[in-house]
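Every protein chain of the complex appears in place save one, which is left out.
Labels for the chains are A and B, by order of writing; each one numbers its residues from 1.
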Amino acid sequence: MSVSDQPIPLSGRILDIGVRFLPHFVLFAVIIGAWEISVATGLITSIIIPRPSAIWSAIVELYITEGTIYRHFFITLTEAVVGFAIGAGVAVSLAIASSLWDPFRRYVTPYAVVLNVTPGIALTPVIIAWFGYGMGSKIALAAIISFFPIFVNTLTGLVQVDEDREELFNSLGASNVQVFRKLRAPAALPLMFAGFKIGLTTALIGAVVAEFAQATDGVGVLMSRFSFQLNMAASLATLLSMTVIGLILFYSMEFLDDRIVFWRRESRRAAASRARARTWAAQAKK
Amino acid sequence: MAVQDATSEVLVDTLERSLRNRRIAKHVGIFLTLTLLWELGSRMGWLDPLFYPRPSNIIRSFWLIYFQNANVWFHLYSTISLVIIGWVLGSMLGIGLGALVGFNTVIRRFLKPYVIVLEATPRIAVAPLLIAALGFGVNSKLAIIMLVCFFAPFINTLSGVINVNEERLELFRSMRASKTQILRKLVLPDAIPVIMAGERLALTAALSGALVAEFIQRDKGIGSLILVYTRNLNMASAFACIFTLTIIGFLIFKGMEKLDHYIAYWKYEGGRERMSSKRKRTMVEP
Partner (left out) sequence: MVKHEQSMAAAGDVVVSGLNVGKTFAAGTVVALENANFDIKRGSFVSLVGPSGCGKSTLLRLVSGLIEQTSGEIEVHGTPVNGPRADISMMFQKATLLDWRTSLENVLLPTEINGTPSKADKNRALDLLKLVGLEDFAFSFPAQLSGGMQQRVALARLLQTGADILLLDEPFGALDEFTREHLNTELMRIVAEVRATAIFVTHNITEAIFLADQVVVMTSRPGRMAKIINVDLERPRPLSIQTSVEFNKLVEDVRETLGAV
């Protein structure tokens, strides 16, 4: 019920977005400006806190001129993703097994609890001793650390029982397999994805921390090296790429979550509705 | 946007239930069998001591580090004291800022992009930077711990303060409550459970943060011990230290659970009963 039903022209929409983001830009500019001035005038020592301009030069050098960062960027990204994939694969399998066979669950649980309460990071030196200095140890640590949140969330999701729905399936004479495939598994997806999001974050942490300990490639190594050379500007420029990795991982998982667990957002529900209507109509024509 | 970790309860629940049902004998039996097989395999030379330190050696190491050489106490004290101080300071900062930002819509709007960026960055990754900037020693360790355990309480407090039930607000308005009263009697108590959840996450993060700091600084603390033992290929002692952390982790888990039962009593059946009787006793006086 809007005042006017005319479509808003593109220029108007761009202006709209611009106006919304303008205050943020202004604030950012002010912060950077104040920061630059404080360091330049010696208000803050540049040893601990580098100047924005220095950070900028470092960014230009790393990302544009010499492009050294990209190799390390992809290595760390790969470590995190592969580690996550392994951790998730094992975690989901074990969770499914635990939800289907009670004895299995009972006997696996104590070890899972032990794994949970132990800070996974503590295993870093041991993992490195086992898997060496290459990507293997980073992937291993990422996998181990991401295992638990995924396992717990998936198991909880599979084990949660909606009595009404169970009763429905029972009344329809569904077999155990059907109940699992058509009820438990889909119902568990939201929690599973919640676990995935946590797991992905922790996988990245695992990869980075393992890089600190010992490695030649990866943004963690780069950051560590720059820090100890007291090249704070470059170190922060590298931190930026870690943020980018984090954002990529987060939004990728959000995207998957949105698509696979489509029934939680109205826009996705509507899209899925339309898609199903189309397939149905197409099949009806045959 | 609150950071939740409610799900490990399902596992501890399963564990406690099966322990109560006299299956404890079976659990112990399985555990002992596995350990004996491990021991046998190690003595027969089938299992590489690097990957599978002999159980008897692990036990011997426990004895050494705790009693004979008693060197673990010093490191335990170092790690734990830093963790606790860092946790208290970091989480208090998180709660304070979370509340502040929560009450102020303008600040919240402007801070939002920075929070998103901060959330995506693995905060523990800043460790080398902080060590390089603040030097080796307690200061940088504390800074790292505070940084990692700031975030969860911040987000949770923010969320708790913002998400106040509309109907309750209306009730308070209909009773002509002042803003301070709404804060004290509604917002704060309502936010307590979420804040407690954040605190729990913060404590686990603090422990991890301390370990990472010790891995890099290698001076003292359980993390340094694990590193040193692993370097010397003394896997048995390394594992003894890791299991020590398991015990600490478990104590943290149980401790926070007890604390939660005490502070957010109304969420628990037992807590409600306890408080009921208590209130009854204090009210019924002349």
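What to note about this one:
Keep in mind that, in the parts below, contacts are C-beta pairs under 8 Å (C-beta built on N, C-alpha and C of every residue); 3 or more make two chains touch, one makes a residue touch a chain.
Remember, it's a predicted structure, so these values are computed and weren't measured experimentally.
When the full complex is taken into account, the listed residue touching the unshown chain is B:Q181, out of B:T33, B:Q181 or B:N232. Interface note: of B:N71, B:N104 or B:S276, the residue touching the hidden chain in the full complex is B:S276. Checked against the full complex, the one of B:R17, B:R43, B:K112 or B:R173 touching the unshown chain is B:R173. Even with one chain removed from view, chain B keeps its contact list with that chain: residues 165, 167-168, 170-178, 181, 185-186, 189, 192, 265-266, 272, 275-277, 279-280, 283.
Assume only the chains that are shown with their structure count from here on.
Note for the complex: chain A touches chain B at residues 23-24, 27, 47-49, 105-107, 109-110, 112-114, 116-126, 128-130, 152-153, 155-156, 159, 191, 195, 201, 204-205, 208-209, 212-213, 220, 223-224, 227-228, 230, 232, 235-236, 239, 242-243, 246-247, 249-250. Every residue of chain B that touches chain A in the complex is listed here, in rising order: 7-8, 10-12, 14-15, 18, 23, 26-27, 30-31, 50-51, 110, 113, 117, 119-122, 124-129, 131-134, 204, 207-208, 211-212, 215-216, 222-223, 226-227, 230-231, 233, 235, 238-239, 241-242, 245-246, 249-250, 252-253.
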